[in-house]
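One protein chain omitted, others in place.
The block that comes next holds chain A.
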Amino acid sequence: MSDTQSLRAWLLTETPTSRRHAKLSALYHGWLSFRSNTMAMIGLLILVALVLIAVLAPWLSPHDPFEQNLGQRLLPLGSEGHVFGTDSLGRDILSRLIYGSRITLYIVALVALIAPVVGLLVGTVSGYVGGWVDTVLMRITDIFLAFPRLVLALAFVAALGAGIENAVIAISLTAWPPYARIARAETLTIRSSDYIAAIKLQGASALRIITKHIWPLCISSLIVRVTLDMAGIILAAAGLGFLGLGAQPPSPEWGAMISEGRRFILDHWWVATMPGLAIFTVSLAFNLLGDGLRDVLDPKAGD
């Protein structure tokens, strides 16, 4: 007990004694303000649960997600051995949802790795360097922004071939321009500030100023924007799956499952509804988390 007490005091001190101490203390303060936001905590818990489900899928799922049993097709909710029923080929919907969480996380992780990084690079370089570099990069961004997102993704998938990886690449390629715009706008306000002038006066290179001084201030608003966009990204992936251009049939991707269930939606509503609810829950969780992160990370909100 006294140990946790003193650890808390150590973390909350006003006068940190080392770099590591100061970092941990800042993290702990952030965590405390995040924890006080109930809705954000709910979002975080749902996402932690999603990760655990994806990791433990082989142990959690009652059936093989690919095992067909035509004698038991389209069983309703709460059937013996099939809590969420079965689909048109007699596959257990719960097991497919559990395995589908892996695909959802895979999509989310890949898009989150590609789109914001490209956007951040393009936006900060464009905003900081200015001149013709800015003009060229921003016109390219405009071209990407001018296409309807799903149509552009469709074109990419059509060119690259259907499949989950290509769907991810297509979504990322269409998702980066808004991040570039945000990063550029932030950079424009930051680059004329006195603290950037001050570091210029120390002879810092443009590379150092962009990576060490501008990125840390852009990243927090990008993280917030990414978590808020995650819902849209999951839906876009589901949309591509629904159109038959994302994950291919035996794969238990949630969008593809809805697409399969569409044929039976009037008589056997649960086949399409269960994956729909899963998409809804995860999208909502990302939105709640994004809202909470905004409160913690936004430097303008101030302490």
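Some observations on this one:
By definition in this document, contacts are C-beta pairs under 8 Å (C-beta built on N, C-alpha and C of every residue); 3 or more make two chains touch, one makes a residue touch a chain; residues count from 1.
Note that contacts and distances are computed from a predicted model.
Looking at the choices "Peptide/nickel transport system ATP-binding protein", "Carbamoyl phosphate synthase large chain", "Protoheme IX farnesyltransferase" or "Protein CoxF", the name in the UniProt record of the chain not drawn here is "Peptide/nickel transport system ATP-binding protein".
Screening A:7, A:22 or A:77 for touch with the missing chain picks out A:22. In the complete assembly, the contact with the undisplayed chain comes from A:197, out of A:27, A:51, A:109 or A:197. Considering A:96, A:213 or A:294, the position touching the chain not shown turns out to be A:213 (whole complex). Against the chain not shown here, chain A presents residues 14-19, 21-22, 26, 193-195, 197-204, 212-213, 216-217, 299, 302-303.
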